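Note that this complex is displayed minus one protein chain, with the remaining chains in position.
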Amino acid sequence: MARVLADATVGTARAAAVVSVRLFAGAAEATGVRVHRMSIEDGATVDVAFDRMVEEFPALAALKSSLKFAVNQEFVEMDQRLSDGDEMAVIPPVSGG
Amino acid sequence: MARVLADATVGTARAAAVVSVRLFAGAAEATGVRVHRMSIEDGATVDVAFDRMVEEFPALAALKSSLKFAVNQEFVEMDQRLSDGDEMAVIPPVSGG
Amino acid sequence: MARIVKIVEGQIDFHEALEAARSPRNGGLATFYGSTRDNSEGKSVHRLFYEAYKPMAVAKMEEIADQIREKWGVEDIAMVHRIGEVPIGEVSVFIAAGSPHRVEAFSACRFAIDTLKETVPIWKKEFFDDGEVWVGQTPSGRESGD
Partner (left out) sequence: MARIVKIVEGQIDFHEALEAARSPRNGGLATFYGSTRDNSEGKSVHRLFYEAYKPMAVAKMEEIADQIREKWGVEDIAMVHRIGEVPIGEVSVFIAAGSPHRVEAFSACRFAIDTLKETVPIWKKEFFDDGEVWVGQTPSGRESGD
C-alpha cells in the first residue's frame, strides 16, 4: 500500500516522505506492530498518515477516539504536517505512575 | 510567696491545690526554672496562677502575650480552673518541624 | 543539589534519588512513592507490566522538571519511573523534591506526579485471573481514576 502510494507520488512529481510510525501498548497489541515505516506525500498531515495506518491495520479504527499523536517526541494535533525522516507515534491513553 | 499564700488559704478554710507548673524553651530560660510547684486555692484559674508565677519570676511578664497554656497536656483558655495535682504548662510559640 | 530524571528497569535506587533532591539549603523534602496495588476496581491484580516510549517519556519528564523550576524555583528534583515487570507492592514511580520551604517542595512533588500521570507516555498493563488490560484503554473506553 505504502509502496504503491510512493510510486504514485513520484509519478506526479510530488516529493515522498518516509516516516516511521511507532505504536505502543494497546495499539501495538491490536496491530501486532511496534514500528511501521511508511512512505507518504511530503507535508501530509498526521490525520492522513493515521488513515493510511488504519487501512493497513484495521484494528486501529476502534481505538482512534482514545489516541493522541506525537511527532518527533512532541504531542501534536491531527493537522500537523509530516516531513521526511519524522518519527510519528501513536499514543494510547497514558497510565504511568 | 507560694508558701505564704498556702498558709493564708488554710487560714480562711479554703482548700489548697498543689499544682506543678512546667516551663519550656524561652520561658524556662528566662526564669531559670523548668518545674515549679505552687500552692494555690482549689479552683483558681490559669490566669491567676500565671500572675503568681509572674510575681515570682518577673521575666515572664514580657513573654505573656506570646504564651499559651496547657493543663494536663491539653491546651486551655486562661479561665480554666485548676485542681490539686494538675500539671500546668507554660507554652511559648511552638517551632517544631 | 541536582536533577535526576530517568526510566529504569529493575528496582529504583531511592538513595540516589533522595540524595539528588537533598541540599543543605533545603529545609523541606517531599517525596512520593507510587506502587502497584494488589487490587484494581475490586479485582485481584496478579502482576503488572509497564511500557514506555522511552526517549519521549524522558523528554516529557525533563519538561515537567523545567516547569517546576519555573513555577516554584525548585531545582533539586528526582523523577524515576520503573518499567517492565513490577512485582505487586514494589514501587513503580518515585518523586523527590527539595526546597528551602516545605510548601514549594509539596507543590513540586504533587505537580510532578499529577503531570507525569497525565502527559508522560508510559503505560501500565494489569493481569487478572481472567484477563489483562492496558489501564486507561478498556473496552468500555473509561479512563483510570488515579
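Going in written order, the chains are labelled A, B and C, and every chain counts its residues from 1.
Simple rule for what comes next: contacts are C-beta pairs under 8 Å (C-beta built on N, C-alpha and C of every residue); 3 or more make two chains touch, one makes a residue touch a chain.
Nothing here was measured: the structure is a model prediction, and the numbers come from that model.
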Whole complex considered, the hidden chain contacts B, C
Hidden partner sits against subunit B at residues 22, 24-26, 29, 63, 65-66, 70, 73, 75, 89, 91-97
Contacts from subunit C to the absent chain lie at residues 22, 24-39, 88-89, 100-103, 105-106, 109-110, 113, 145-146
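Following the convention adopted for this analysis, only the chains that are shown with their structure count from here on.
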Greatest contact count: chains A-C
When centres are defined as mean Cα positions, the distance from subunit A to subunit C in whole Å is 28
Distance between the CA centroids of subunit B and subunit C (whole Å) is 52
